[in-house]
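Below is one structure; the comments refer to it alone.
One protein chain is absent from this view; the other protein chains keep their places.
== chain A ==
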Amino acid sequence: MAGERRSVTFWILAVFFGLFLVFLYGPLSAILILSFQGPSGGLTFPLNGVSLHWFRNLTEQQAVGDFGGSFRRSFTLGLMVMVVTVVVSLLAGLAFRRRFVGATPLFYLAVASLVVPSIIISLGIGVMFQQVGIRPSWYGSAFGAHLTWTLPFGVLIMFAVFNRFSPAYEEAARDLGASPWQTFRHVLLPMIAPMLVGVGLFGFTLSYDEFARSLMTAGTYNTLPLEIYGMTTNVTTPVLYALGTVTTLFSFLVISLTLGIIVWLGRRRARG
């Protein structure tokens, strides 16, 4: 198609795509703007002056509940989920390259993990912990609940990666006398590193934003989405938008950092 003049279809689809982007980003930019609402402003437009009042309000404990604490918990939990998702998915991806008894059931179990409604996981883990007599906590039961959502993504991505991975590289390394560990460390790992970073990003953000699976599993201390949800029902000032702006900017930061790492890995490989 390259080189031809742009067709009418192109322009129609381009406009459609543009509208889709407005649909995606429009509301987000609305709360971004409204979070700079003046001290006397309300939840809707117009802006009543411009101020940082609501961001300052955010740092005051009593105004919004425990924002700092819940952020720290969600951040830590996200990192835990990220590390475990990357390691376990990579191992499972390696395992699925060989044939082993139970491979098919395990694969279907991973796929099932994607389609089982999140509230059922939440209820099941909550009731199970209650019956066994373990207190639900964000670093225990919620950690496991989040993994049931991030692991299938990781495993499927790794599955797809290894399906397209030529074994010739590893055979070459082996014939040159590399040990299995050396082959893994110096041949396989650098090639799949960008995908692993992607899996890590998925793991972190899916956990950081997860609500339904934390509902019955987080225990006494709220994670950030639970805290935000609590605010939606009882906070009627733009401080809610300020929180939205801060968490969204944080997500953007994490995403750009990850993309930066992926690009850097690609460049380094191209040079080496």
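In this section, contacts are C-beta pairs under 8 Å (C-beta built on N, C-alpha and C of every residue); 3 or more make two chains touch, one makes a residue touch a chain; residues count from 1.
Convention: contacts and distances are computed from a predicted model.
The complex includes a chain that is not drawn, and of the options "GntR family transcriptional regulator", "DNA modification/repair radical SAM protein", "Oxidoreductase molybdopterin binding domain-containing protein" or "ABC-type spermidine/putrescine transport system, permease component I" the UniProt name matching it is "ABC-type spermidine/putrescine transport system, permease component I". Contact with the chain that does not appear here is found for just one residue of A:Leu176, A:Leu189 or A:Leu257, A:Leu176. Touch with the chain that is not drawn comes from one residue among A:Tyr139, A:Phe159 or A:Tyr221, which is A:Phe159.
Interface residues of chain A facing the missing partner chain: 1-2, 7, 9-10, 13-14, 16-17, 20-21, 23-28, 30-31, 34, 43-45, 84, 87-89, 91-92, 94-100, 102-103, 106, 109-110, 112-121, 123-128, 131, 144-145, 147-148, 151, 155-156, 159-160, 163, 168-169, 171-172, 175-176, 201, 205, 208-209, 211-212, 215-216, 224-225, 228-229, 232, 240-241, 243-244, 247-248, 251-252, 254-255, 259.
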